[in-house]
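Heads up, this is only part of the complex; the chains shown haven't been moved.
Residue numbering begins at 1 within each chain, and the chains themselves are lettered A and B in the order written.
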Amino acid sequence: MDQTIMESGNRKIRVAILGATGYTGEEATRFLLDHPRVEIARLFSLEFVGKKVWEPFPRFSKKLDLVIEEFRADSSLEDCDVVMGCLPHKASMGLLGPLVEKGIKVIDLSADFRFAEVETYSAAYGVEHKYPHLLKEAVYGLPELNRDKLKGCSLVAVPGCYPTSAILGAAPLLKERLVRPSGIIIDAKTGISGAGRAPSARFHFPECNESVSPYGIGKHRHQPEIEEQFSRLYKGEVKVTFAPHLAPMTRGILSTIYLDPQGDVSLDRVRRVYEAMYADEPFVTVLGDGLYPRTADVTGTNSCHIGFTKTAEGKIVVACAIDNLVKGASGQAIQGLNAVFGFDETDGLTRV
Amino acid sequence: MDQTIMESGNRKIRVAILGATGYTGEEATRFLLDHPRVEIARLFSLEFVGKKVWEPFPRFSKKLDLVIEEFRADSSLEDCDVVMGCLPHKASMGLLGPLVEKGIKVIDLSADFRFAEVETYSAAYGVEHKYPHLLKEAVYGLPELNRDKLKGCSLVAVPGCYPTSAILGAAPLLKERLVRPSGIIIDAKTGISGAGRAPSARFHFPECNESVSPYGIGKHRHQPEIEEQFSRLYKGEVKVTFAPHLAPMTRGILSTIYLDPQGDVSLDRVRRVYEAMYADEPFVTVLGDGLYPRTADVTGTNSCHIGFTKTAEGKIVVACAIDNLVKGASGQAIQGLNAVFGFDETDGLTRV
């Protein structure tokens, strides 16, 4: 068993959150407040430095009295057991890499350690990787797939929001090779919080309210992430067409996935592989026949709802709903933290 | 030239609206108030009978002073040049059929006269057709495709909202046979007004607000309508996978259409066929490279915005946005009326 876990014994582990004032940092703070084995020890951000966290975020009033600190290269985090990085892509690796090297456990919500190959990362994100050797150490933090590897690991790369919904949605079919590895289409619809807290013309309320629109079809950086994980599940190269869309809501992702069966695959067979894979998963629900998920049923929770059908034309169509900020980010990060430390995976994540 | 048109001369034609208090009836009334060559002569409904139209709909206050009448089998409409039927599917044919037979021009917004074959209709809507012989007379009211047939015709079958967005979105590719007739996927997102004005648990505000969800994948009655029109354009059988979704907004449809090129089709070639087909269409805009439509840009108007791309994987992806109640219903009905009577197609439809 991992040393850290043993050391922690019955005391609560101490968590520092970097990027605490973005949406994922705030969300991590909300859930960790309910975690029976975690103490939120320190909050870092570039904004609101020196303020009590409840000043900019009145929801924390009477719940958490920490001062927001500025993170510096020499900030000592030796009083913390684990760091949760809620930082932007590209900025994240430079701040978290040294912490991993110092032996602090790191849960990174950015994309910086998600890829096996440094070339894939550089191609997708357009920068050199600063800590390429850590890619080998990082575990892709989807507990439903990588539970065993997460236990005791030093660096968790929390999956992206879109990839989480796509992977959980398609995993049973890919793993059992019931579908062809090409021609897969993922039409995803996201709430606006997926774009983060920084204001911009595109996410100004009157611009995106009452509107649905696609963006970056075939060019989104989550596509290579999805393809890498799909390929791993399929044990062979898988390519997808990924089309993200903005929907006029704050939270939620619905991925509708279109796949071609490999050979003769009945709807019953499809159901059996989903139920087999997810029977004991605390956060994944396979809906009954003819039922499809609604994002509203999962928002605010770490749950994932999946429904599917097979059409007369022979397509298998799967719909998978999560909350982009919870199962798609901070909730999944906490689930990963639980897996790392050997806690019950639902600790802190019991909200429905 | 059609007799009616000649007779009307410079006088305004008189329109009766059946089903005036549903969303499409109200919308038709709103637009027709601005129509330079139309007079709204009579409004019929089962609700609010005997009331001035501005009592239930204060927006018509000081604009339209008609009393809502109850429509009966023997209601004489001889004082009207044209009837706009904004009635539910299945109920529509029984009320409109006799009017067509009496020689009154009819614009039917229901699905009852949209199919060439009575069997297709019965299979999709689960009832016997009461006026099968009129299917031959009816013209599918998409002016961009059937302008010539609409001129002077006696019965216009206004296309469904989803089919309008799918057909305008895919027509140039199908007509030019640049895509394969199978494997086409239409992932459509609609605003809630598409469900009509009757309240139900599913469309209760707290149930559908802040939620995206699919429904009836592969089973929606608009699928055979889309397939019939796609096949007509392709001059060969076309099959589609149609997946409708509810989005938390009042109006708008975005159809994202995934197609496989037939042979080697460049993005340039795609652009050329769209621009060729829609160059002179007053209501269809082909967006520039890398741009995709937002439903908010077309709501409240009869416009249709189209954007497309070709992915590295070789899929052609087209996104097409309309307002489900305007270009997807009442606006298109007025455009059809204009085509029937030889008016300028934009009459009454100039709002942007």
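Going forward, a residue touches a chain if its C-beta (ideal position, glycine included) is under 8 Å from a C-beta of that chain, and two chains touch if they have at least 3 such contacts.
For clarity, every value in this text was computed on a predicted model and none was experimentally measured.
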Could you work out how many identical chains the complete complex has, if 2 are displayed?
-> 4
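We take it that only the chains that are shown with their structure count from here on.
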Rounded to a multiple of 5 degrees, the Cα superposition angle from subunit A to subunit B is 180
Distance between chain centroids, defined by C-alpha means - subunit A, subunit B (Å) | 41
Spell out the part of subunit B that touches subunit A in their complex, as residue ranges.
-> 182-183, 185, 187, 189, 191, 207-215, 217-218, 239-241, 243, 245, 247-252, 254, 256, 258, 260, 292-297, 299, 307, 309, 311-313, 315, 317, 319, 321
